[in-house]
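Shown here is a partial selection of chains from the complex, left in place.
By written order: A, B and C. Residues from 1 in each chain.
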């Protein structure tokens, strides 16, 4: 039923390449099938003004798609002079999820910025960004400890994210573009490796969905997210 | 347990005043306790460029808070020169939800713009905007029929929205500001009056939440949303 | 002769509702007939950079119209990314007039911001903003004294503003939209309750005006402004 021949619960091959670029404290290329995102983590001294003097750190994120990462070229946001609503919505989600995974007190007055730049898009760029960004963040925190900038590991838990949806009446996991653009309902689930939920965003694209369908999609995501945690762990070892 | 003495499932008094201002095709003041939002619906001929020539209409929304609708004044976005990420995220949600409730073919090549301007904020401004905006939209569509601009009612269903959350370990409905700012988890649920779901957005603010808590919050929202549909119906009669 | 049946010198019913919203230090809804403006006064510690270290305070103002406060919807300035020339011109006038009414030394290094948000427009929004803004400013200064932030009342005099014009060859006071859009000449007069002038702005819209007509309009404004000072005083008691 799925264009790729995958089963409903089957996710695409996921690969995580660490130290993808050389300058950043954490640098990951994450691939969910044809979706490819570079996630870098930058450590900076100090915190934004509204956080100053609280003895706590800050974690933030930025998201962007290369203009031709998609089927047709989209206008470069820097040239247009502002980030679009979709971009801001996604980077707020990434930042919120990753920030929640860090004990900001243990981070001290330092900031970690996660840049997620999509070089090729085929559905699920925001969930790939969160899943890969978490690995880049972990690498940056390890770097901080190795430099003596922090004493303990501030990571409370690893997080990962997956998209699920209703496609031709059936709940499926990890939608690729062809599925995403035709799905009745699209949902992104962010989970901690403890099995607790971080963020749930479900949207009726073509048709409203029932409470039961919500339940089914949640189950599907739980399954897929466990696989992603295994892949993260393998990459980190 | 709640600052207001409400029970966990009890929503605030909700009032809907139609024809609140005189120029708009639909104009509603909606109040959820101390949260007050002016929702106006404007009918314009034509559609945005990317929709032209498809024989279909468009529904969009804009959201703003008066600078001093909140405890401390926030900078006016027009003066700052751009809308913030939170504003864009909220107005995308409002627009998506209301657009989904309309049969765009029956609307013809016309646009309805829902402006949601918060004049006083005490939590739940986005859910009040959706709930009030739906009434303003209905009034604008009725006006269109009365003017002969459309032949049939394009409204597929009424929609309403409510916030639910985990506050001091307990799921509660319709969070006011004091609760919202202290909640472990915050969730917005948009539903059609058919009982189907339109949008579900749950965020772990202070602590991750379990699949069971998600279930409980969904139940709570179902109950509250039925009340809101009654209030909408009463206002429209 | 006037669409409303008013006499040439007759102003519309004016009502001033104090404490209209709950968060601001001063909050006024002012209505000149169908023109309705929310004026809030916000007190903030400190002054803009160019005023620092002089031991003096600052008073400023911002003005905006809700997109559908008018007959046809105008684009939201926050979405457009900048405030228009008309908006800036009006808020500079409001700020200048209100700032002149305050002894900035007695204010200490504090700032009062007057936000004037038009929720319904029918001519005279800038004069309503000044007249209502002055009451909100007074309430904020009273609040400051009650909190011990200032010792003496810094208000030098109350101010109010009225529009006058030449309509079908006759000088009239307090133009509503229908008159305003057809007037030969339009003039705004800001006066102190001492009877002295603060600002006079007369513009030939359709036809130049004579020195005698200027004189007649000035007389008409004097009469109307006395009424407005009575209404302000009544509202403040």
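The rule is simple: a contact is a pair of C-beta atoms (placed from the backbone, for glycine too) under 8 Å apart; a residue touches a chain by one contact, two chains touch by 3 or more.
Small disclaimer: the values here were computed from a predicted structure and weren't measured.
Summary of assembly composition: all chains derive from one sequence, 3 are present in place, and the complete complex in the structure file consists of 6 copies.
Definition applied: only the chains that are shown with their structure count from here on.
Taken as a contact graph, the chains are arranged in an open line, each linked only to its neighbours along the path. Note: the chain lying farthest from subunit B is C, by mean C-alpha position.
On superposing C-alpha atoms, the copy subunit A sits rotated by 120° relative to subunit C, to the nearest 5. Chain nearest the geometric middle of the protein is B, using mean C-alpha positions. The distance from the centre of subunit A to the centre of subunit B, with each centre set as the mean of the Cα atoms, comes to 27 Å.
Distance between chain centres (mean CA atoms), subunit A to subunit C: 50 Å.
With centres set at the average Cα position, the gap from subunit B to subunit C is 33 Å. Touching of two or more other chains is recorded for residues 81 of subunit C.
Taken in their complex, subunit B has these residues touching subunit A: 82, 85-86, 88-89, 91-92, 96, 100, 157, 187, 192, 194-204, 207-211, 214-215, 218, 222.
Subunit B makes touch with subunit C in their complex at residues 21-24, 27, 34, 36, 38, 40, 42, 44, 62, 64, 66-71, 73, 76-83, 87, 113, 115, 117, 119-120.
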